[in-house]
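Heads up, one of the protein chains got dropped from this complex, but the rest are sitting where they should.
We just call them A and B in the order they show up, numbering each chain from 1.
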Amino acid sequence: MSKNRNLKWIYLFLAPSIIIFAMFYLVPIITLFSTSLTKWDGFNEPKFIGLDNYIKLFTQDSFLISLKNLAYWGIIAGTLHVGFAVLIAFLLHKKPFGWKFVRSVYMIPNIISVAAWAMIYRFFFNNDFGILNNLIRKLNPDFNVNWFFESPFAFWAITLTWLFYGVIVTLIVFNELMSISPDIHEAAKIDGANEWQITTKINLPLCKNAIATGIILSITSRIAMYETIALTTRGGPGDDTMNIPIILVNAINDMNYGYANASAVMMFLFGIMVLVIINKLFGINKEH
Amino acid sequence: MKKISMYATLLFVVIISIFPIIWVIISSFKTNAEILNNPFSLPTSINFNAYIEVFEQYDMMLYTWNSFIISTIASLIALLCFAMGAYVIAKYNFKGKNLFYALFTLTLLVPGHTKAQPIFSLIMNLDLYDKKSGLILVYISAGMAISMFILRNTFLSIPKELNEAAEIDGASFLRIFFTINLPLAKPGLATAGILMFLNNWNEYFYAMLLTSSNSNRTLPLALGFFNESFSYDYTKMFAALTIAIVPGILIYSFAQEQVQQSVAATGIKG
Partner (left out) sequence: MRKYFALIAITCLTSSLFVGCSGEEKVSSNGVTEITIPHYKVGQNVGAKFFVPQVERFNTLHADKYKINIEELPQDGYNDKIKQLAQQNKLPALVEAGDTDWINSYIIPNKKYYDLSDFISSNEHISNVVIEESLQYNTQEDGSVSTFPRTSSRPIGLFYNSTLYTPEKPIRDMSVDEFVQSLGDNKLAFITGENAWTTMLFYTSLIANEEGGVELLNSGAKDKITDFNNDIFINATTKLQEIAMSNGSSNMLGAAYADAANSFMSKNSAIIFNGSWMGSDFEQGSEDKWSNGFDGTQVVSDIYPGNVAIDTIQAIGWWIPDGLPEDELEVALAFLEFINTPEELEAYVLQEGGVLPNLEMSEAFKEKQKERVLINQLNSSVTSETHIVPTFEYIVHNSISQEEFGKLLPKLFDGSITPEEFCATLTEKAQSIE
């Protein structure tokens, strides 16, 4: 189909995307990797210091705690969070009364900014006038927990701000379910399969790719979770809710660019790792 | 029994999704003392004083306008750029086509915050710090992966025969793109455009990093300021929060279908 006379146009059409890619992805990523090996304050020339920034990262408590938090959050995101979202997708797929309304409403927390959502939750969890504690106090009048600011609650308070909000995964899986041909279900019913068997033996395996995508998206957004923490606990109490983006921004503010970029490289590598591992687990690349 | 637990779960979804927001909106009509003493009560009277004061103290119109203009321009430019890119990838064969597509879509996996420092430096070197155009540039790049997914698939779904017929008629490359393919790609363009718009509208991190002055402040960023200014007066705080979240919800209610489609489209390929 392509003709040589079009080649000029093809590359001209591709050019904006290539320029954007080079400026905002390729060059920054190369910069990240190269400057992470330097001591650099942004004013003076970067000084090569080998792996010192990485050594410092891995000997610093706040980073080690961030890794632990990321591991927990990643596991929770990949299991409970995605599991709940998939459950909702399957429930919606049954088209119960009001399913369209539920689907629309479930999207709302994703429509408003993460910053606003974090602040809403800060008030929601407030010990004095927050809804949650006042509800609990109806049952147990002496209940007093400052969710975002007490160990070990802070970690779970942060977790609760996103745990049930998996609408993106729900919609991806829901769309996949909708695209399953009704013939398959008909055939299964003729063969005597009950509803539970159809769900687990047919629908679930067919949604495998959608679920894997959901897991990847959910875990990578945990790696990059910044606003939620910055506007609530700032990583505290102590380092309880520390994560890598907070370390990154603090390092930028301290003009410790080499260190900041070393932590960014770690985020980048974790992102790639999640992709590779989930793809392996779900065997995505085998088809197509 | 099965039915009950299903509806209970769905009710739970509805409650966790809108109850916190409704509580914020209701509280914005209560007095400070009412908020502190009885978080469940309904306001004793409805007045908009808190809203008026927030608008008087802060240039909310300006922040909303900034958010709107930055999000819109960035989304439109991005749409044009990525439509062009996705179009040639979908319709033509050329060297490096698959590599380009893979690279463009893999950008989805780069957490946006990792590039903070290089992009900070880049924007400074371009002398675009604290300018709307700097933020626009960053936002254009942010939608790359998802727009490429959506638009490539849209263009693939447009029959090849249309292009072939047009070429036989001697239509130029540009003409085929603008008059034949773009109009047919409208649903995909709308989907990608709305998704990018919403992401830009809510973006906080780079807005915080790349702007400083009041005249370039966006709505999500203004929230961080309320935090300090209004903590004397929770009524105003809740009013400010309401002002910040309502426009997004309104936009969504007008374009629900597209938004849901666009989000689901993220999963076109893992």
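In this text, a residue touches a chain if its C-beta (ideal position, glycine included) is under 8 Å from a C-beta of that chain, and two chains touch if they have at least 3 such contacts.
The structure displayed is predicted, hence computed values, not measured ones.
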item	value
Which displayed chains the hidden chain touches across the whole complex	A, B
Touch with the omitted chain, as defined above, among A:11, A:33 or A:149	A:149
Which residue of A:60, A:199, A:221 or A:279 touches the chain not shown here	A:60
Residue among A:166, A:235, A:258 or A:271 that touches the chain left out of view	A:235
Subunit B, residues in touch with the chain not shown (by the definition above)	32-33, 36, 57, 69-70, 73, 76-77, 80, 120, 124, 128-133, 136, 175, 178-179, 182-183, 209, 212-216, 224-225, 227-233
Subunit A residues that touch the omitted chain in the full complex	41-43, 56, 60-61, 126-128, 144, 146, 148-151, 233-240, 250, 253-255
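Basically, only the chains that are shown with their structure count from here on.
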item	value
Computed distance of Cα centres, subunit B from subunit A, in Å	17
Of all residues in subunit B, those that touch subunit A in their complex	3, 6-7, 9-10, 12-14, 16-21, 23-24, 27, 35-37, 39-40, 80-82, 84-85, 87-89, 91-94, 100, 103-104, 107, 109-122, 138, 140-141, 144, 148, 160, 163-164, 173-174, 177, 198, 201-205, 209, 219-221, 223-224, 227, 234, 237-238, 241, 244-245, 248-249, 251-252, 256, 259-260, 263-264, 266-267, 269-270
Sites on subunit A touched by subunit B in the complex	1-2, 6-7, 9-11, 13-14, 16-18, 20-21, 23-25, 27-29, 31-32, 35, 42, 87-88, 91, 94, 96-99, 101-116, 119-121, 123-124, 128-131, 134, 164-165, 167-168, 171-176, 209-210, 212-214, 216-217, 220, 223-224, 226-227, 231, 245, 248-249, 252, 257, 260-261, 264-265, 267-268, 271-272, 275, 278-279, 284
